[in-house]
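Supplied in structure tokens, the structure appears directly below.
Omission of a single protein chain aside, the complex is shown with its protein chains in their original locations.
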Amino acid sequence: MTLSAAANGVFAIAPTPFHDDGRIDEASIDRLTDFYGEVGCDGVTVLGILGEAPKLDAAEAEIVAKRFIKRAGQLQVIVGVSAPGFAAMRALARTAMEAGAAGVMIAPPPSLRTDDQITTYFRQAEEAIGEGIPWVLQDYPLTLSVVMTPSVIRRIVMDSQACVMLKHEDWPGLEKISALRGFQRDGSLRPLSILTGNGGLFLDFEMERGADGAMTGYAFPDMLVDVVRLSRSGARDQAHDLFDAHLPLLRYEQQPGVGLAVRKYVLQQRGVIASAAQRKPGATIGATAKAEVDYLLARVARVDRRAALSRPHAAE
Amino acid sequence: MTLSAAANGVFAIAPTPFHDDGRIDEASIDRLTDFYGEVGCDGVTVLGILGEAPKLDAAEAEIVAKRFIKRAGQLQVIVGVSAPGFAAMRALARTAMEAGAAGVMIAPPPSLRTDDQITTYFRQAEEAIGEGIPWVLQDYPLTLSVVMTPSVIRRIVMDSQACVMLKHEDWPGLEKISALRGFQRDGSLRPLSILTGNGGLFLDFEMERGADGAMTGYAFPDMLVDVVRLSRSGARDQAHDLFDAHLPLLRYEQQPGVGLAVRKYVLQQRGVIASAAQRKPGATIGATAKAEVDYLLARVARVDRRAALSRPHAAE
Amino acid sequence: MTLSAAANGVFAIAPTPFHDDGRIDEASIDRLTDFYGEVGCDGVTVLGILGEAPKLDAAEAEIVAKRFIKRAGQLQVIVGVSAPGFAAMRALARTAMEAGAAGVMIAPPPSLRTDDQITTYFRQAEEAIGEGIPWVLQDYPLTLSVVMTPSVIRRIVMDSQACVMLKHEDWPGLEKISALRGFQRDGSLRPLSILTGNGGLFLDFEMERGADGAMTGYAFPDMLVDVVRLSRSGARDQAHDLFDAHLPLLRYEQQPGVGLAVRKYVLQQRGVIASAAQRKPGATIGATAKAEVDYLLARVARVDRRAALSRPHAAE
Partner (left out) sequence: MTLSAAANGVFAIAPTPFHDDGRIDEASIDRLTDFYGEVGCDGVTVLGILGEAPKLDAAEAEIVAKRFIKRAGQLQVIVGVSAPGFAAMRALARTAMEAGAAGVMIAPPPSLRTDDQITTYFRQAEEAIGEGIPWVLQDYPLTLSVVMTPSVIRRIVMDSQACVMLKHEDWPGLEKISALRGFQRDGSLRPLSILTGNGGLFLDFEMERGADGAMTGYAFPDMLVDVVRLSRSGARDQAHDLFDAHLPLLRYEQQPGVGLAVRKYVLQQRGVIASAAQRKPGATIGATAKAEVDYLLARVARVDRRAALSRPHAAE
């Protein structure tokens, strides 16, 4: 089943699990995929920035994407196909869709500056991957340094046949969601799924502004699932209560650079992946940081028992 | 009394209060200064980035600095003197010190890239302002795009006669504090006060890593004062409890771009400044955002009564 | 006489002459101004990027601008008023116009990215300096990192009451001139003077594409005057012959960073300014570079006797 503008809920951004020596850990891919399904995710996004995609060569990227897709079951899989050139983007997009992906995700290259450069890029990208492949527009200025106004996003979507979703991670971004939903109310923008990123740091209010859910990699996707559900059902205070209980840890995990190391460490503590290793160049966290995370987990666990990790880890 | 490497506690980063029409609001400067003293701050930093310093002309900058200094009483006043050139930097630094400032703060210009460019710049800056003026090194890569390793900071400090404080706001930055304190333990770095910024987003752990306090503009400096005190007294859990209660609001206020609008709105709600106006170009917050802030304030108030604002504001 | 969209010819970008100890050299300002008039310039632009404007404090900037204006005679003087904030921009613009400037020049701050950010900035800048002051739009992406499409330039000009000139220094930029002139042919852009910069590196073809002249600081403005005149009179080959004879030196002088040091050195050799000193931070050229420049001057002098400098300089 391919991705549509009606998509909603939680799409987990998956890290790529490696063995300590840097080889791809396929067993952990399977376990991670199962985990996302079990906690109630609707989809999983692989080979994103967080997924260390640029550190894989072309053959490895295919292997990883196919492994997630094969295991995914009911989960929709979105494959990040951002690449320095369209040939590589097309090759991976085709392979992924043939293997059963629900759609692909495209981020703009950092060199784009003007509105026209940005809209032209996405027109060419859609042409490159070929007709009929649903794709997700990634809007992530903090990391990509490409700034898209709501109007530019509207132009991209309205120019396109197949852009069905926005991965929203502008920062700040609440007004952007309101602006895009306003465009839809005035009839100038067609239906578009908006899932929000930024580690979930503003998920509480993003839902209230009109987001359809989250696409982010916080190591407790189960919390994201609950907050999205509570918020959509109108249980505002409960949504915030649960969100706020996690916020100290979520904030810690959302740090640029070291965030992935924290996330892999927590997923490892939760028993989901075997190793927290990253490929070079990658950040690591030392004993002090691990103790800080453990302290935060214990504090979260006072409200959310899922953070009470039964698996104690060895000292460094 | 001039600033020294023994400085600690909370130095509030002061916004510059304007009337709705953009004129400087001197009565609000006085009230704001008094407020910082009443809530227990040790100092106040004026004409920083947050203080809209670049929007003032040279004469206005002097007026603002002198007004804060005159009112400050026991508070130490640090004046931001960052400028595109050394002549303007020197002029403001001299004026500020003559008026009674405790020290000045210098941020690097965004064009600096290599280690040598950075260390040379600060050597020239110190020479420009003249001997004997204690100064604060601002390390804020997210906004300034200048990246200083711990070793470069050490070179700057050890080259300098008068650099007594680091305004730490690298992000992530916990390991940087640990690295600098490690340099001091191994004897390669002389005493240096480290106050942390970034809106206070990591103050809880920054204190535990060895920070001497906070220099940031969160609209509840009273909370910052308490967390710094609790943390220094070893009351770890209480420090985190109070910090966590404020974190949802603090995070909201720390958004780039709109953060200052939120902060001025809260300070206005607290009755400290008369208007939330910024000079152009500036962000504003609309009714939805104000309602979000009010909701967050009400939630904070369940734990910290200081957030229960008695002064209801009119609807927009 | 104020600047209009009919302006053409050569506007020299003036360096700011300093004494060796960094003080402003007013006698050299006078001599430099006279020189520009004698060689046939139509105007002079002061306090630009090349003019080390950011290294002057506010009072000094006024002194420099007024000195040039007072001496200018028939030359139209454009004053660079770019500043981090509108208050400083307004103050200098008012002072300059009252002293007799023909207009002011405004460059965008490097933080601008989207088309809307750019057009909004110039609308606010025009509002800030006040009605009726003719201004020059500076388009210099290489240094300022702000990219304006021809359409954005059109929006800025058509939104404005008083933007009468484009300082064109996009690189590459030939197609941009053609595009803007095309807009005028199709009636969508009102009259606009286009003077080109970039050290004159493409002046030969820029004239053929429709530029009205040059606004740049090459140390032989006499050559620029001749090339503009030859090109406008249809003497294409002669224009290129003269231009090409200077190109090796012009290229050498157009190097970022050290270019100003070369330029001041040549102007000093020509007897126009007393010292080649720059304020810190500034580049210097050593003995090898000076010898390279001398060699290039000697080669130019085979075709253009004005480059045969009679004033030998002492060895370092």
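Per-chain residue numbering starts at 1, and chain names A, B and C are given in the order in which the chains are listed.
The rule is short, and it goes like this: contacts are C-beta pairs under 8 Å (C-beta built on N, C-alpha and C of every residue); 3 or more make two chains touch, one makes a residue touch a chain.
Model, not experiment: these values are computed from the prediction.
Chemist: For the full complex, can you list every visible chain touched by the one that's not shown?
Modeler: For the complete complex, the undisplayed chain touches A, B, C.
Chemist: Thinking of the whole complex, not just what is shown, which of C:73, C:172, C:187 or C:234 touches the missing chain?
Modeler: C:172
Chemist: Just name the one of C:5, C:63 or C:247 that touches the chain not displayed here.
Modeler: Of all options in C:5, C:63 or C:247, contact with the hidden chain holds for C:247.
Chemist: Mind pulling the chain A residues that touch the left-out chain?
Modeler: 52, 54-60, 83-88, 90-91, 110, 120-121, 124, 128, 279-281
Chemist: In the complete complex, the non-displayed chain touches which residues of chain C?
Modeler: Touching the chain left out of view, chain C contributes residues 171-172, 174-175, 178, 201-202, 204-205, 208-209, 240, 243-244, 247-248, 251-252, 255-259, 286, 288-289, 292, 299.
Chemist: Which parts of chain B face the unshown chain closely enough to count as touching?
Modeler: Counting over the whole complex, chain B touches the hidden chain at residues 113-117, 147-149, 151-152.
We take it that only the chains that are shown with their structure count from here on.
Chemist: What whole-Å value do you get for the distance between chain A and chain B if each is reduced to the mean of its CA atoms?
Modeler: 33
Chemist: What whole-number Å value describes the gap between the mean CA coordinates of chain A and chain C?
Modeler: Chain centres of chain A and chain C, defined by C-alpha means, are spaced 48 Å apart.
Chemist: How far is the middle of chain B from the middle of chain C, if each middle is the mean of its Cα atoms, in Å?
Modeler: 39
Chemist: Residues of chain A touching 2+ other chains?
Modeler: Correct list: empty.
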